[in-house]
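A single protein chain has been omitted from the complex, and every remaining protein chain is retained in its original position.
Moving on to chain A:
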Amino acid sequence: MRDRLLILSVFIVASCGLAYELIAGALASYLLGDSVLQFSSIIGTYLFAMGLGSHCSKYVKEERALATFIDVELLVGLIGGLSALFLFLVFAWANAPFRTVLYALVVICGALVGMEIPLVMRVLNQRKTAFADIVSRVLTFDYMGALAVSLLFPLVLAPKLGLARTALLFGICNVGVALWTARVFRRELVNPVHFYLRGGIVLMLLGGSFVAADRLTAWSEKAIYGDEIIHAETTHYQRLVLTKWQDDLRLYINGNLQFSSRDEYRYHEALVHPVLEKQPWTRKVLILGGGDGLALREVLRYPQIESVTLVDLDPAMTTLFSTSAPLVALNKGALKDKRAHVVNEDAGQWLEKDNGVFDAIIIDFPDPSNFALGKLYSVPMFRLVNRHLAQNGLMVVQSTSPMHAPRSYWSINKTLEEAGFVTTPYHAYVPSFGEWGFIIGAKQAGYTPPTAYRLPMKFLDTESTRQMFFFPPDMHKVDVEANRLNNQSLVHYFEQDWSRVLR
């Protein structure tokens, strides 16, 4: 009977052991992205730590084997159980040491879990069960436990309970095993009451956290994104997270803020109208990027515009922004407008094969944070765009921040010039981004900013426009290289500029 109990605890212990490993892997890939890498490195580390643990177990004295097993169970329950919650909080409040804490936890949990099975075997062995029989029975239950969890975790636990509470649940199981073992073997333990007491405290702690977990994770997710998440989706290309707090909707792509509904009008008015106000003859417009439909919304306000082609890579993005009610309200259904033509294709590829010519081109690409995105801000790319621009047309490019990333901003300006554009740089203050930069490109000189707008604007007027085109001394032009595909200086500038700003 007691042996059977120990075997049953092996089953539970094995389930818990695998569960912590899966939870750590899932958490890492959820928070850090790049799931294959995260998962495999977490699992590798965990297995390695288990090896360490089982090695260490041999230093436990024979007579202490049972007591140590119970202690280890309590510790696994406590640390493993709180691991996910703790990691959420660490990620939310202190971004930098997250990886260190994660791996430290994985190593500790792994080492403790690694001690469990060898200890159980020794306890059983002391009780004179035939050794070969023990090994096979223990291993059978070990693997069965693993199978059970590997199915339960993705199908039931993670979706129903969430990562934090799943971990707590397994922690409670571990403590249960500890308490049960202590009770059944109480006669062999020197002081069983100590174990009951410790177990009770840990159990209360875990139980309390289980109840409060929801509030705690919501609070920590809020700390990550600031607000409650109303939609999260990992598409073929990127991770989209939509948050909401009161009337503030925010979109994050791969963790980077794309807009806040509170002040996006500033960004999009500044992006669109300095071009379109000056071109009352505009009939055909091209938007590259901008799958949220917000620039499109501004463009469609001009009744004379006949067609707008919007090229955005990610169909999930344009679908989300043409179906979700709050988002459709935000972009005024722009993506479903009869004049809008949405194309889901890589912009470079589309430009290479299309030969349409447009009166205005609006470029709202992601920032040049890696070599692939850096290519979008290159002489050949801008030349390609140039071929699609009417002789008297205007183009505008979102160009990072002349305040926070001055070298990136002026490098884009230089690249545009080298691609044959006469440029006019300007900037606008968007509270959720800071001072943001744009550059207008034309085939000939002579662009002057608008002094008034025919359409009603929330942000733009004569004075705010004048200020947009004025560069105070702290935003003066810096001398930098154009972005050459051969070395992509822009990507280096961007990295360096922002690493200076962020601590």
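Quick note on the criterion: contacts are C-beta pairs under 8 Å (C-beta built on N, C-alpha and C of every residue); 3 or more make two chains touch, one makes a residue touch a chain; residues count from 1.
Here is the rule we use: contacts and distances are computed from a predicted model.
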{"item": "Listed names \"dihydrouracil dehydrogenase (NAD(+))\", \"FAD-dependent oxidoreductase\", \"ABC-type polar-amino-acid transporter\" or \"Oligopeptide transport system ATP-binding protein\", with the criterion being the UniProt name of the chain not displayed", "value": "\"FAD-dependent oxidoreductase\""}
{"item": "Touching residue (missing chain; options A:T100, A:Q304, A:T323 or A:Q349)", "value": "A:Q349"}
{"item": "Residue in contact with the excluded chain [from A:G208, A:G255 or A:P380]", "value": "A:P380"}
{"item": "Residue touching the undisplayed chain, where the options are A:N191, A:T451 or A:N487", "value": "A:N487"}
{"item": "Hidden-chain contact residue, picked from the options A:F365, A:F433, A:F459 or A:Y493", "value": "A:F365"}
{"item": "Positions on chain A contacted by the hidden chain, ascending", "value": "34, 36-37, 237, 313, 346-349, 365-366, 370-376, 378-381, 384, 418, 482, 484-488, 491"}
